[in-house]
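Worksheet for the structure shown next.
With one protein chain held back, the other chains of the complex are shown just where they sit.
Up next, chain A:
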Amino acid sequence: MSAPAMGTSKTAHTDSSNKKKKGPGTLAIAYLVIYNVVMTAGWLVIAVGLVRAYLARGSYHGLYYSIEKPLKFFQTGALLEILHCAVGIVPSSVVLTGFQVMSRVFLTWAVTHSVREVQSEDSVLLFVVAWTVTEIIRYSFYTFSLLNHLPYLIKWARYTFFVVLYPMGVAGELLTIYAALPYVQKTGLYSITLPNNYNFSFDYHTFLILIMHHVFSKLFPQLYFHMIRQRKKVLGHVEEYSKVE
């Protein structure tokens, strides 16, 4: 959903030869910087697109259509991050990253793109805004970290904005799936019924309901409170310094 994995590679090694391979090489770092810069730019384009469309129309309804293509492109592009973990140039878990990216891609393609009727829903704007702000901060965070020059403001933003953005994003996502349900049921989208030669069935409508339950009851609370604990760990020392004064 809205808050991807924490791991960032800080280039700690000053060794010229990477014989011990305890982190990405210089080429990998250069690639990652480019990747993260491109992604930051991409999501900025989406942000600007949203603002311009809002100003042009005078309302916040139906803004999805103005940023549909860059949203699909850059959100799907995030699949590369799974590759980064698999190859080892980013020290995050493949499973965790895969899970987070796939959930975004699922919402983008298997819900919003596939069920045209929900594209004009306001809930779509809710998660698109949440994603946009989150990703701009997240990708700049990675860019600066890789360059070993992380402004405290970005770090603070990364570990603070989620408090509002994460519930906002999840709410937008759940409301969008909920809005899609009647259309999925009516058209039997992505569903297989019996009888058939493979003796298998799949009801996309039920599947979406189960996903909503899982996200709301288990996934979201778990991840949200994990991030809150992370926040205390990463930003916690600030309070100690201010106490000393």
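Following the convention adopted for this analysis, contacts are C-beta pairs under 8 Å (C-beta built on N, C-alpha and C of every residue); 3 or more make two chains touch, one makes a residue touch a chain; residues count from 1.
Assume contacts and distances are computed from a predicted model.
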| item | value |
| --- | --- |
| Hidden subunit of the complex - UniProt protein name among "Putative carboxylesterase", "Very-long-chain enoyl-CoA reductase", "1-aminocyclopropane-1-carboxylate synthase" or "Ubiquinone biosynthesis monooxygenase COQ6, mitochondrial" | "Very-long-chain enoyl-CoA reductase" |
| Sites on chain A contacted by the missing partner chain, in the whole complex | 194-201 |
